[in-house]
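Of the protein chains in this complex, one is absent; all others appear in place.
Now for subunit A:
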Amino acid sequence: MSAIANAPAHDHHDDHGHHHKETFITKYIFSQDHKMIAKQYLITGLIMGVIGIAMSILFRIQLAWPEQSFWVFEALLGKWAPDGVMTPSIYLALVTIHGTIMVFFVLTAGLSGTFSNLLIPLQIGARDMASGFLNMVSYWLFFLSSVIMLSSLFVEAGPASAGWTIYPPLSALPQAIGGSGTGMTLWLVSMAIFIASSLLGSLNYIVTVINLRTKGMSMTRLPLTIWAFFVTAIIGVVSFPVLLSAALLLIMDRSFGTSFFLSDIFIQGEVLSHQGGSPVLFEHLFWFLGHPEVYIVILPALGITSEIIATNSRKPIFGYRAMVASILAIAFLSTIVWGHHMFVSGMNPFLGSVFTFTTLLIAIPSAVKAFNYITTLWKGNLQMNPGMLFSIGLVSTFITGGLTGIILGDSTLDINVHDTYFVVAHFHLVMGISALYGLFAGVYHWYPKMFGRMMNKNLGYIHFWVTAVGAYGVFFPMHFIGIAGLPRRYYTNTNFPYFDDYADVNVIITVAAIITAAVQLVFLYNFFGSIFFGKKAVQNPWKSNTLEWTTPVEHIHGNWPGAIPSVYRWAYDYSKTGENGDYVIKGQDFVPQTVPLQDKEEELNH
């Protein structure tokens, strides 16, 4: 298959000599080059990330020192913070938009969009994505949806504030909460465009991986990054349309008087005409995307980590086939576990049993992945580059956060910790922090490929260690106030004197959050500074096997100046030795994929 795929790619190469004239606009703005689009995704994602994290700091300050006056509220929130005291409605709005931005705009588009675009063509040996034009459209739709989402912050009645899960009727009725007016409309429009962008991107990734692999690049020789991006794209194509349908039905309920999700409502002295709908239906539709979404976020991070851990351990990833099987199993199971968000939603308790079963099943491939990472470190020769540190950090938070999933996935135990801070701690560790670590790991590792320069490693170390301690400082204590029955999304806990002695914990959490957020500035400085002042990179700084490091440091359209290289082996021949105990290539502990099998060398059957 790959041989056939190579033919058109080769044609493309032939007309490579006479470049189109590139203007500033076609090179930097409406670029169809996957490397430029990856950078556009990354920088947009980082900007959204700064906004999302800043919002979390604002509401954490409110939680630690409830209803006190801060100049920062007055400066940033204006009329939403009279005399510098945050109002309950803007608190809910911040929580909602923080969730939306982080989940969709940073961790879906910023992470998967960046690295799928950058790495798929480079690592499979393709000149570009299957459709450069669609790829460009995908980015610009994402950009448009980001702008609309941010513009919703400035509407009169406030942005969407029904939680990032936008459960109706709260999200459907402006009478119920101010943010469900224009703010919610903009949220829905923005998300609809986002979904279109994500689908265009995903289809492109799938087609590219299936059709444009270079000669010799069989599916079983693909680096795990590509497997992860490929499967993520498939989950996206399966589940995002369901969210779109839910959003469309909600738009109909809101604006055209239908009753898909609304029934028997009396609000502000008036009975509404809606009859016969069910909010539980919305929950089903939402979580049919919402849960796979968690894996859309984490799988690319795990793929990136697999590659970085193997490279920096100077060892093959342990159990390549098991890793691929785990990715596939997680992808399949992720589409049949959504009900574990709804154990106490009023859904039939028998369904609860089924979802408990499937949910705990998904722990098995996740456990296999964690064990395989640990074994990959065993007897390695670990090169502690910042990317490697973040990858190890990811495995750590993925385990900590994943384990509490066993409690939440158990329908019985969920009864009393549902929607408490225990849940907040769980998902922030397992998908929030872990995926962010994956993003950071990827940025540090592929920065030389993206910008042709190196990031400063010492700033990277500071960034990692403070973040690692800070992230646990934020989310570890949170489990304990959650298990003590403290509900999430409360503007203040002071109305329940029973919760008074948790106030100190909330202060600790907020202080840790502020420190952790502050150290991200070091990263931003390092990132933007190194674009201009970083040390010039060599072609293969991490001594890696994968194809992207065979391209020249200077970006060229079409990636390789000559013919596309062929592939003769899998991506993980690190520290491989012959019978005599010497490395396969003398004096070099890695064998790039482009190197043919040597004399008497055995190829492992992967």
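Just so it is clear, a contact is a pair of C-beta atoms (placed from the backbone, for glycine too) under 8 Å apart; a residue touches a chain by one contact, two chains touch by 3 or more; residues count from 1.
Keep in mind that, in the parts below, contacts and distances are computed from a predicted model.
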Which of "Transcription initiation protein", "ABC transporter permease", "Ion-translocating oxidoreductase complex subunit A" or "cytochrome-c oxidase" matches, in UniProt, the chain that is not displayed: "cytochrome-c oxidase"
Touching residue (missing chain; options A:Ile43, A:Ala484 or A:Ile585): A:Ala484
Which residue of A:Val72, A:Val147 or A:Ile364 touches the chain not shown here: A:Ile364
Touching residue (missing chain; options A:Phe59, A:Phe527 or A:Tyr574): A:Tyr574
Listed residues A:Tyr320, A:Phe440 or A:Phe523, member touching the removed chain: A:Tyr320
